[in-house]
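Removed from the display is one protein chain of the complex; every other protein chain stays in position.
We just call them A, B and C in the order they show up, numbering each chain from 1.
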Amino acid sequence: MAEFLIGLGLPGWLAWSIAALVSAVLLLNVIAGGALVFIWAERKIAARIQDRLGPTRTGGRFGWLQSLADGIKLLAKEDLMPEGADGLLFRLAPYVSFCASFCAFIALPFAFDVVGQRLNVAVFFVVAVLGLEVFGVILAGYASASKWSLFGAMREAAQVVSYEVPLGMCVVVPVMLAGTMDLVTIGEKQAGWMSNWYLFHDPFTFVIFWVYVTCAVASVNRAPFDLAEAESELVAGFHTEYSGLRWSFFFMAEYGSMFLVSALAAVLFLGGWNGPVPVAQLVGLSEGTGDSAAYFVRLLGLGNLIAKATLGVLLMMWIRWTLPRLRIDQVMTTCLKYCTPIAAVMFAGAMFWQLFLPGGLLPGWSRPAGEIREGWLEGPGGLPAAHPTTSGHNVGVAATDPSDSSGLATRSPR
Amino acid sequence: MTGMLAMDISSLTDVIVPTLATTFRPAPILAALPVAGVNWHSVLFLLFAALACGFAVAVVAADNVVRMALYLVFSLGATAGLFFLAGAEFIGAMQLMIYVGGTLVLLVFGVMLTAQAPLVAIKASSSDRTLAAVAGASLLALLLTAAFSVDAWMAPGSEVVPAPSATPLGMALIGVRVDTPPPGSPAGGRAGYMLPFEIVSVHLLVVLVGAAYLARAKRRKTPRAIDAVASAMPVEPVVASTASGVASGRPAGGAKSALVGGGR
Amino acid sequence: MSNLIDDDPRIIEFDVRTDEMLVNMGPQHPSTHGVLRLVLRTDGEIVSETEPHIGYLHRCAEKIGENVSPRQWIPYTDRLDYLAAMNMNLGWALTVEKLMRHEVGEKARHLRVLIAELNRIGSHLVGMGAYGLDLGTFSPFLYAFREREKILDLFEEACGARLTYSYITCGGATADLPPGWLQKCEAFLDQFEPIIKEYHALLTTNAIFVKRTAGIGVLSREMAIDYGCSGPVLRGSGVDQDMRRDGESIYTGMYDGYAFEVAVQKDGRYPRDHSYPSVPKEAVLGDCWHRFFVRMLEVVQSMDLVRQAIDRYAACKEPLGEPMKLAEKLPVGDAYLETEAPKGQMGFYVVGNGTSIPWRVRARSSSFSNLSVTHELCRGCLIADVPAIVGSLDIVMGEIDR
Partner (left out) sequence: MMDFFVAPSILLPGLSMPSCLATVPLFAANPFTEPVGVIHYLVVGAVLFTAGIACMTLKRNALGILMGIELVLNGANINFVAFSSSYLRGEGAPTLGLDGQVVALFVILLAAAEAAVALAITLNFYNNHATVDVDRADDLKG
């Protein structure tokens, strides 16, 4: 993007700033567009599950303008603040919550190298920022000066913080299999047929995927774990006192993190932008062959990832409208007594599988993903084995493993 | 056949892009903008540094303990930004997750548990404030003179550097130093961090178990009558009031039942 | 500053100083059925004391009963337990007939059984749906109301109203059933049979539902009897009592010849339990799960009764007979009769003084005594359990506040 602008004669720094601005706005629209679609989808799915029609009259055939109607209602509603509330914190809470949810999208790749900022610690960054949403909730609970919202906030904080442990453990397994935390590389290692997906890499990772789904649903506060806004007990939990635009920011934050968590699951376990059948390779288009081919391949990848993420979100909605809610101590026991031990055991299992059966059961069956590890040992200063220093400015050892054919040296930030 | 298709598309675009570039030439006014090449790295540094220092001073200035906690969160978040800018991505993410996401959540929990009505804002007397300001300013002056006295540190940073990567750090933690020794550092292998890494993990376990034991909720036989909460302000007389949580939700009037009334 | 720890011997150790809070699960709370206010004394999440406050829906129905004739009071009985208005009408009509020693024709008796049991199904459906709402799942509520709408359509054809019918009155019913009504009723029952399995799959055997209800709010037999609980709450604790079998002859007379088994767990087995899900191992007799399960069994039981009532009603040929005149003179004396309403034993008491206006009218509400158990059940439970327990008692505030 920036090179294109520089080609147009813009000064360097202006080109870079416009490129950054464009990607930021695009990401913001992903959340806003996503929220619009999911509001409508949630109403329709809930209706279908409950044997009724859902919105039909707003805007044409299937009531697709319902989200817009909700948006206008939220904008028109009065943003009132309870009398005893702590003004600054009350106003700040929704934006803190939304920023945390938005911030994680920076490191999320939508197709090969189509990413806000390609971080080397992308997975770690996403999980870390996901944990920051708790502050928005605690502030909202405390600032609303009502017992019920404080209850809701404390419950949610305890739940999200405790579910970060198993979530972290589940996320580490694909990182171990790919040998790097860079989401783009993880997604790219699952290219090819569906059998290359990490979901089918070994039985342990398969179980870890389902533990990840549970923890993700819990850490995003949905379905059986939505303690914070348990209508039957706490009226609406921490955002009882909010209305209008502020409430919609909490809503957007929730849908944003739902989409984020499903997209992360897609990239880590379900091959990200690689479809079940490698259509692009079959058709002969691939990264190398010219600009428009690369653009088409990435568009296809974008479609794949968004489809998988949307499937994840629809799954969460489906769960929400069928299962009753768990009690706070049951939520905690599922985390400490079920999710964490299972995740730990499966992590150990995946590790031993990776150690002793790097090629999978049939030696040629799935591409050995472990070479990146050996590549490091021969690095200068490490073991004596000489290591061909790659070209260009990369003084350190290449982050990609030598045998990777389409290995792109990590690009210089400037 | 598909290969042919691919060729046509790419040759087509190869024609369009250059013509587009030549026809659309931004007017010369763009080049005459007052600000020459803005170095985004510096601008972002100034932003995060301003945030970090501003909120750190705000933490000192604030009285309400919950506001202090909030400002601390923003200050440490900005520090994480500084780490990213300095190229230490892993440390920045670690700061976000462990420090801001873990330690400060713990701190906010502590604030929530103890910030009952009288204890939320304990005012410091104005004499203490001026004393602290003077001491702080002098300490700052001392540190800055020390920092400015070394010429080596004054050199501006370099432009082109290798992309940051977390793997050398990870390998260092398990004892294998794979990063190239910086120029001018003494010869000979540098130590990995296997031992401190194991010690810290055991240390963390011991500490957290101890802390959990120290602050455990103890069972008790009979529901405890709430005794008077000693007011934090020595000036006010000790008022025997029911400390009923953050917002006192005392049910209005009502019958003198054992539950609601009671001479506490 | 002196040491503040109160060295009370009863206290083993002190708790982390979290203050106990008085929390209002206020009258406008979404999960208290109607306008019930629960004042909870909580320490963190643990509820130590619960005190229900009632009276928000009081309308002086009984005082008005002393100014109108018995037939004119029928519409007030609709508004006591508005989810089962037919059973309320039946209770009051039978009490007046007991006072007047007025015998109702056989056709009217079968009609009353038919209508009352159909209304019991509707009431239990609302109970089941609302209980799903209390535990956080929204869909069962809509499934329940989809079926209840069909029952209300039937009632609308019979008496023109969908909620407050005033159909059964002193001396019979205001009008006979329209032709073709019985076939529609039978069609409804046939399509309702398989849907019951759906409800079991949706809630009764749902793992999370079992986790939220099994072993929660256990009401022992003795405590149920001491507090005068009745209906599914009593039978949920294993007490074998049902007014349709153990009540007074004027009421049980209506159910003569009906094949009828009380839905209660006797020596570990529920009647006809071959076709229902088995009792989960965590469920203790008398907990929320059992109360819910007894209601689900009663729905099936009522369906059988309705089928039998349809056959018997179709069999008797003579006309329905006229209800009592509006200003019938009441003999001097009083009468009290308890009938088996869906929520429990609904009692009516009337004192006649020779004029057509009763001297005193009193209604004994089953939900009132069922509600009185909450502070026993909710002691030491979590806040999330309070709506689960109150929901399992299936209380209706109209009946309690009158």
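Everything below uses one rule, namely that contacts are C-beta pairs under 8 Å (C-beta built on N, C-alpha and C of every residue); 3 or more make two chains touch, one makes a residue touch a chain.
Bear in mind the structure is a predicted one, so any value in this text is a computation, not a measurement.
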item: In chain B, positions touching the absent partner; value: 35-39, 41-43, 45-46, 49-50, 52-54, 56-57, 59-60, 65, 68-69, 72, 75-76, 79, 82-83, 85-88, 90-91, 94-95, 98-99, 102-104, 106-107, 109-111, 113-114, 119, 122, 124, 128-129, 132-133, 135-136, 139-141, 143-145, 147-159, 161-162, 168-169, 172-173, 177, 179, 181-185, 190, 193, 196, 200, 203-204, 207-208, 210-212, 214-215, 227, 229-230, 232
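Note that only the chains that are shown with their structure count from here on.
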item: Busiest interface, counted in C-beta pairs; value: A-B
item: Separation of mean Cα positions, chain C and chain A [Å, integer]; value: 48
item: Chain centre separation (chain B, chain C; CA means) in Å; value: 57
item: Touching two or more other chains - residue numbers and ranges from chain C; value: 21, 23
item: Chain A: positions in contact with at least two other chains; value: 147
item: Touching residues (chain side chain B, partner chain A) in the complex; value: 2-3, 5-7, 9-14, 17, 21, 24-26, 30-31, 33, 37-40, 64, 66-67, 70, 73, 77, 89-90, 92-94, 96-97, 100-102, 104-105, 108-109, 112, 159-168, 171, 176-181, 189-190, 245-247, 249
item: Chain C residues within the chain A interface of the complex; value: 21, 23, 29-31, 45, 132-139, 142-143, 146, 203, 206, 208-209, 211-212, 382-387
item: List of chain A residues in touch with chain C within their complex; value: 46, 49-52, 147-148, 151, 224, 226-227, 230-235, 321-330
